Each structure stands twice: as C-alpha cells, then as structure tokens.
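Apart from one protein chain that is not included, each protein chain of the complex appears where it belongs.
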Amino acid sequence: MNRRSLWEQIVQQLEMRHAELGMAVLQHIKLVAVSVGIAIVIGVTLGIAVSRFRRLEGPVIGTAGMLQTIPSLALLGFMIPLFGIGELPSIIALFLYSLLPIIRNTHTGIVSVDKSVIEAASGMGMTDTQILFRIQLPIAFPVIMAGVRTSTVINVGTATLAAFIGAGGLGDFIFLGISRSMDALVLIGAVPAALLALLLDFVLGRLERAVTPKGLKI
Amino acid sequence: MNRRSLWEQIVQQLEMRHAELGMAVLQHIKLVAVSVGIAIVIGVTLGIAVSRFRRLEGPVIGTAGMLQTIPSLALLGFMIPLFGIGELPSIIALFLYSLLPIIRNTHTGIVSVDKSVIEAASGMGMTDTQILFRIQLPIAFPVIMAGVRTSTVINVGTATLAAFIGAGGLGDFIFLGISRSMDALVLIGAVPAALLALLLDFVLGRLERAVTPKGLKI
Amino acid sequence: GGGGERNGGSEKAGKLTVGSKNFTENILLAHMMAILIEENMDIRVERKVNLGGSNVAWQALRNGDIQMYVDYSGTIVANYYQEETGNAEETLARAKELVERDNLKFLEPWGFNNTYTLAVKQDLADELGLETYSDLAKVSDRLVIGCEFEFLDRPDGLPGLKEVYGMTFADEKGMDAGLRYPSIGEGKVDVINAYATDGMLVVHQLKILQDDKSFFPPYHGAPLVRQDALERYPGLEALFNRLAGKLDDVTMQRLNAKVDAEGLKEEDVAREFLVELGLIEG
Amino acid sequence: MVVFDNVSKTYKNGFRSVKSLSFRVQRGEFLVLIGPSGCGKTTTLKMINRLIPHTEGTITVDGKDIAKQNVVELRRNIGYVIQQIGLFPHYTIEENIALVPALKGWDRKKIRQRVEELLHLVGLDPAVFARRYPKELSGGQQQRVGVARAMAADPELILMDEPFGALDPITREQLQDEFLRLQKEFRKTIIFVTHDMDEAIRMGDRIAILKDGELLQLDTPERLLTNPVHGFVEQFIGKNRIFQNPELLPVTEVMRSDPATISPHRSPERAISHMRQRHTDTLLCVDEQGRLLGIVSAYDLQGDAARIQSVGEIMQPADPILPLEATARDALVKISESRFGLIPVVDSQGKLTGVVTKGSLLTVLAGRWKEAEAGVGS
Partner (left out) sequence: MVVFDNVSKTYKNGFRSVKSLSFRVQRGEFLVLIGPSGCGKTTTLKMINRLIPHTEGTITVDGKDIAKQNVVELRRNIGYVIQQIGLFPHYTIEENIALVPALKGWDRKKIRQRVEELLHLVGLDPAVFARRYPKELSGGQQQRVGVARAMAADPELILMDEPFGALDPITREQLQDEFLRLQKEFRKTIIFVTHDMDEAIRMGDRIAILKDGELLQLDTPERLLTNPVHGFVEQFIGKNRIFQNPELLPVTEVMRSDPATISPHRSPERAISHMRQRHTDTLLCVDEQGRLLGIVSAYDLQGDAARIQSVGEIMQPADPILPLEATARDALVKISESRFGLIPVVDSQGKLTGVVTKGSLLTVLAGRWKEAEAGVGS
C-alpha cells in the first residue's frame, strides 16, 4: 500500500506541515507544563497532608487512583458540560492524571526520613511545619522527584489525548496518522513527543541534581 | 436527550448485559494481573540493574519514559503486525506502560537506604547480591511498593484500551458508551474499573503491610 | 448460536471471527454477519466487535485475526489505498478491485450509503434558515466546526469542502468522533461532521444539511471478507448476499437509533431485524 | 526548674522502662543521670521534652505541667543533644548549627558569630568544618556538632544524652571544662546522661543513679561516694573510684583520730617513754584546750634530752597542717613535704583532731584497693 517509502512520506509530510508541527510542539509543552505544574503544587500538598494525617491516606490516594482508572475519553467527555472543549478541560484532565505518582511518592518519601533526624528536629522545638519544609521535604526530595519525573513523562504521553477534545498538541498528528493509516504522520507526532519526554526528564534530572544538597548525594 | 433517567438506563443496561459485564471484569483483572505481574519482575530487575550500574540509568529510564509517551492507540497499532489483535498485544502494551514507576521507584528506594547500614553489611562480607536481597530490597520495599501500586492503579485505567484491540475488558463498555453518548454504559464500565483499582490498591497495601518487617513500621 | 443441525452438519465444524469498528452501525452489522453464520452454518463464531477504529480492523483482517467485518467503499479507496474516489459505481468497482491485491473480497453492498455529512442543531438551522451546504457557507465565518481529525485533514473532508463551497469557519476543532455529539449538544461547537446513518443524529435532534454540490464520495457498506475464508466455507458469500440492498439509509438510521437512543443491545437489534426480514427464525 | 512526680513509662509491649520516678532539679543545677545500659536514662530525658510521652505521673518544667504546655514552646526553650547525634544530612555543619537561631529570627550576623563561637567551643576549626556535610566528619566530630547545635539558641535548660561518648579524653576534658564554665557563668540548668562515672563526678552538682528504671540514689558526688545507700550504687561507683579520686575523700577518712600527744610542760623522759608506749617517734604538743602547738621528734629528744626541762623547749612548729575540710588528695600532696612524715589535722579553732601518717594514708588507699581486688571475682 505504500507507494512511497516511509522516509519519503515523512519528508513530504514534514514539508507540508512543519509550521503546524512547530505549533503543536509548543502547544504540547504548554499543556504538559501547566498541568504538571499544578499537579506538583496540589500533589505535593496532598502528599504532605496524607503523611501528616494518616487517616487521609485511604481517601486521598484512593481518589487519585480512581481518577487514573477513568479512561481519558470518558473523563474528557464528562468534562465537556463543565469546561467545554479545548485547552481547559485537557489541562484539567492531564492534571488529574498526574496526581497519583506525585502524591504517593511525596507521602512515601516523607515517612521514610530517618527517625533520629526527625527526633533531633522536633527535640529542638521545630514546629511540624518547620520540620516539614526544612527537614522532611529536602531529605525526601529525591523520592518526590522520582514521582514528579514519572508523572511528567506519563503526562507527555497522555497529553496526546488533548487532540481528542480540540486542544491540539502532537496528538493531532498521531491520531490523524492512526486513523488514516499513515505511519509517517504517526511518527511525526510520536517522535517529538518521545524526545520531549526525554528532554523534560533530563531537565528535571538536572534540576534535581542542582537542588539536592551535596550532603545527600551518593 | 435522555428519555429515561440515568438510573433507569443503568438498570436496563445491567439487566441486558450483566453476563458480559462479569466476563469483562474477569478479563480486565486478567489483563492487569498478567501485565503488572510481568512488569514487577522486569521492572524491579531493571531498577536493580540501574542502581547497580549507574550508567544504565539514562538509557533504561529514558526508554521506559519514551514508551510512556507513545499513545496507546499508536502502540497498539504498531503491535498488530507483530502480535495481531487480542490479549497478547494488549498485555504487552500494558506491561510496557507499567514499567516506569516500578523501575524508577525501585532505583530510588535502593539508593536511599541508609549508608551506615550498607556499610555494616558490606563490611561483614556480604556480596552485592546478598546485600541487595537481604538488606536493600527489604528496606526499600515501601518505596518499591509505592511504585507498584501506582503502576497497578494506572494499569487498571490503561487496560480499558484493550478494548481497542479486541481484548475485551471493561473498556468495551466505556468506549461504546462514549461513542454513543450513553453515560449509563460508561458508568457500567468505569465504576467497576474504579472499584477494581481501589480493591487492587487495598490488597497490595495489605500485602505491603504484611510483608514489611515490623522493625520498619512507624 | 446452535443452529448447526439445521444444515444437517454438511459443513465441517470450524471457527470464524467477525470483527467490527468502534461505532454502533459497524457493531450492529458485525452481529448480523455473526448471527447469519451461526443460524445457517455449523461454524463457531467469535465476535471481536468494537475494535479501535478502521485501521485496527483493517490490519486485524489482513493479519487473519479476524476473517471479516463491514467496511465502506469510500474508506477502502481513499483511506487504505489512498486513491481518488469517484461516483458510487466507480468507487465500488475500484474498491472491489483494490482489495483483491490483499486477498480480500468486498461483497455486494447491503444498501445504505453511510457518507459524510454536516449537521447543525435543529434550532440553529431554523434560526439561520439552513438547508444546504451552500446556505451554511454563507454564515460559516460566524460558526465553529467540530470534527474528527481525519475529516479535518482529508482532501475529501474539510479542506475539499472549503474549496468547493468556499466555507471559512471561525474555528475548526479536531476531536474524537465520540466527543462530537456532546460538544454540539453542549453548544461548544455549532457544526459537526456526521455520518448519514448515525443514530445520534436522532438523539441530539440535529439537522442534516444537503450536499447540494455532491461533494462527498459514496460510502456503501458491505462485508469485507478474507478470500481464504470464502474458499473454506463456500456458502458464506451467498449467505451475506441475501442482505444485499435490504438496508437503506433510513432503515440503518432507525436500527442505529434503537441502540444509541433506546439503549438496546446491538445483538438483539441485529437479530430482531434479521427475523423481521425473515432471514432467520424468531 | 524540672520536677518529676511519680513518673512512669510503660511501652506498648508492656515493658516498664521507668518506674515511679520523683526528683527535682534546681535552676542552675547540673544533674547527671547515670546507670547501666538500658536502665531508662534516655527514656527519662526524652520524657522531659515530650519526645516520649510519660504514661503516669506529672513532669513540670518551670512550674508548668509539660503535658498541658504547647509542645513546640516547651522544646524551643530546651536544648537537646540526642544520643544518635542525628545531624541533618542535607545541611552543612554551619547550617545545622544555625537552624534554631534562624528559626528564632536572629539576624544573620549574630548567627554567623554564634556559629563560629560554638565551633571554636567544641574544638572544630570553622575554616575547615563549617562548610562540610555531616558525612564528611568523623564520629567524634559529628558528636561535637550535635552539642554545638543544641546550645545554639542559648536555651535555659539543656538535655544531653551521652554528648561526649565518642570523644577522646583530651577533647572530652576540654569540652567538659568549657561546659562547666559556661554553666556556672550563665547558670544553665543541665540534665546530662552519661555512663562514665568520672564524668559524672566531674560535672554533676548531683548525680542520679538509675537501675532497671528505678532511682536508687540522688546525691552530690561526695555523698554518693562516701555514703552509697545501696550495694549496687557502691558497685557502680566502683570500689577503686576513691583511690583514683583522692580529692573526693575527706581527710578524716585517712587520718588517725588518736594521735599521740603531749603537753609542752612534760619532761623529755616522760616523752620518750610515751613514744615507746605508742610505738611512734613523734609526739604532737597540745595545750589544755587541745590546740596544736608543735611537734616533738625522737631524734631531737635523744640529742637534747639531757639539756632541757620540758619538751616545749625543743618543740618544732607543725608544718604542714591540714584543716578538717581537706581531702585525702591534699594529704597526699603535702605528706612528702612534711619533715616528720605526718600531718596534723586541726579544726577551725586550731584544735587537733587527728593525724595523717604515711601509714594511715597507705592503709586506707591500699585497703580500698584490696577490696576492689576482692570484688573482681564476685
């Protein structure tokens, strides 16, 4: 069925669509950045809350988990009456999907901090909040970052679904390619998405290394 | 547009489809159990490898991350020529999607184990393998389990996509419901999926608690 | 199914897998094929309905994971083989010709033409006096269109429409097929692309506009079956041809709506229709 | 400042690690908790800052029941040196110490000064160590940082759990000295856990001996040493402790209280026969009130016996002499200066109460040594 080689097709499609592709990449980054950004803030907060008030653990992590099980199409569908179509519902959906790894790793990271360090800190009269921000979060940082990085990478993949609801991004190319059986188009969308995931993970890794205090490095 | 109330619709659909629903739930569990099972074995192994040979970290975690970015439709599409449709390609895809949180948390968990404990262990002549299995893995267990639980819950959601490729499961109901705008059908698929996620998370949590040695509990 | 004895066991017991794409009509038709086989031949039928789109079904068929499903002439020509479509007869002939390359056979169409069309809400149509695509073109700069990705991109989709009718929409939103109806239902878009036989048109009380310049190619639906299956079960082709021409657009729309609007089970609707036609016993 | 009233701690597994503890620590007092491993010292300490909640009784700090106090408030004013050291691995040494002052809102310059001051105090050169991370320090260096950190915000009450356990004697002694100086100067109240009796004796105003969660004795080091109320206390103090710490032993313990005396008016003959009777070659001259006047020796007498009427004429001034409050250590140091090999001990009125001889000193010291030896096998 391929009258042209895959490579020729890719070149042809890229010639035709390079401007759109640039836009799609930018749009994809925007979707990921905004949704993960919010997810970090909310997810870390919830993770903290859960590690502080143990009875919240079931409800919060359970809810975040249940959100993960809602297929994106269903979630997007439910959102149309509330938020319409386009960016907003996509970002909300992506945000909801990003929560679980961040919440769970924040929680696990915090409760794994060495007890004698916590004891020293509370023994010197630090409030729970101070212990949290100055001791637990910095020491739990690598574990939390593992959650954030997982979440971000998954999010780059999930963000292709924004195409379903008219929010653009690289998903436009991929799903178009799929529905038209044009592997070239799929690749034009999928390769930048994969590269974007690698790039974001790399940047977050650098950030992690830069922010992790020297004393915690191996 | 709904001439019957949502509740009536649900009742009607359940009456008509309860047998299929039961099958779908079992099928869903099978897909999740098999794919997560394999992902735990391979993911933990890779996580260990990555923490042992630090130069593997980039390639392995990068690859697992890139896999996450491939939209499920594209991944499933690529797999048809190789594995056809049905269970096998679904399980392979689900397995691939489950790797990242497990690999990453295994790695993070292992490298976070208290240095003086490792020093004591290696100082008494334990081989790296013995340290791994008797010291690092047990102590990293809560962090690894956080990854496994995240992965499992996400997997329950992703497994709905198996419907695309004829592997059945709860996705059949959800996607039919979506394409027909029948919330009742969506719910009949989504609610059991959510409950399944909760149940699996609960079971894994119990398992975690049962297996975590008393000395590590808070 | 258990109608094996009726044919006196002349056929050697075997297995066939019937597939379908992931929309109501295609699922209904798959069930019809399956029921016909079950009721008339001593063959076990497996249903792999609701596959994720044309592409999945098409690949599964060529792989041999399924032996048959219902496809459309325009889709075959334009989508799978990426050739120009012509009028109904040309397209059908071309489709039949093309699939032979892949050892498939496109059987006789069952009657309906599930072509693309454009739909707006009834009240908007009333308000703006919309009947035809040309009417729509005049006010299109004030309207937002929501459509499937492929429609947005295919030369025989929106780009061609814009050229032929001179439409210029205020915004074009590509989205998943399943989300078009809720989007227009909630007023987030004004116009959507639809299929002529969609049951959802009835549900959402949408008005189908007239393709007054006959822009869209024909999409006549017929079973697409693997050659090897036809050879192995010689009665098969004749069995399916019994339905040829029996399902016009209106009938198809009615059946689709039974599932989409009334929430009936696809298999039940299919069986009921076959009984109605007298092709199987009730 | 700190009052325990019938305080007990029962762990979840039913183990009672502290049993009905009652004691009172004055402001400015240095109390040492000591006892065998696992006797409940750490538990007692941690109950004060509520790191371990007590299960019975009441603890008050500064007159306020700690159970009813805001726990952060309570701890903010208590310095705490944890047994496991527990430095913050992600902070440099400097940041570890600066943390509480920073939380209390001190200004940067003051904090910087304080950190430098404290690092010097614990014997670590700020130029070398301030920017290192805990894992780059030796065990003893880490421990010292832990001490500096507890003192950073200048708390009134300091709880210290074996703070010098990992230090060599020189560093330890320097820190002990600095600490005592600071404590006396600023009247800090300190509760100090140690397992080292020497340290306890050196540092403590009072020492509490715990065993199996019970308080056996709480007393000043001197009274504890001379008056152990319990066999275990005695054993724990160590039989040869006194021998090693002659400054803790009152001179009255090493003197003979029946010195051979004579009135200065007596004749030399009388003196000689008295010496023979008492098996001694020196007599102490005293007046009617028993006040010490001088010393007469056999050698002097033998030479001059014919020439004189009364011993008073050849009596030598008694030097050195020791007051009643003197210690065995004073006696030890002075006995070699003594011409006669003995030192008279006089009370505040100058009255002779006893005499320390080489023999009496050695008898007591060696006697304790022999006891210790006998005790080893038991």
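A few notes on this one:
The chains carry the letters A, B, C and D, assigned in the order they are written, with residues numbered from 1 in each.
As a working rule, a contact is a pair of C-beta atoms (placed from the backbone, for glycine too) under 8 Å apart; a residue touches a chain by one contact, two chains touch by 3 or more.
All values reported here derive from a predicted model rather than from experimental measurement.
From the options D:1, D:102 or D:166, the residue with contact to the chain not on display is D:166. Contact with the undisplayed chain is limited, among B:41, B:117 or B:203, to B:117.
Although one chain is not displayed, its contacts with chain B can still be listed: residues 114, 116-117, 119-127, 130, 134-135, 138-139, 212-216.
Of the residues in chain D, those that touch the hidden partner chain are 11, 13, 34-38, 41-42, 83-84, 123, 136-141, 143-144, 161-162, 165-172, 195-197, 235-236, 238, 243-244, 246, 279, 281, 299, 329, 332-333, 335-336, 341, 358-359, 361-363, 365-367, 369-370, 373.
By definition in this document, only the chains that are shown with their structure count from here on.
Measuring from the averaged C-alpha position of chain A to that of chain D gives a distance of 63 Å. Between the Cα centres of chain C and chain D there is a gap of 98 Å. Residue positions of chain C with contacts to 2 or more other chains are 53, 55, 176, 178-179, 182. Listed for chain D are residues 135, each touching two or more other chains.
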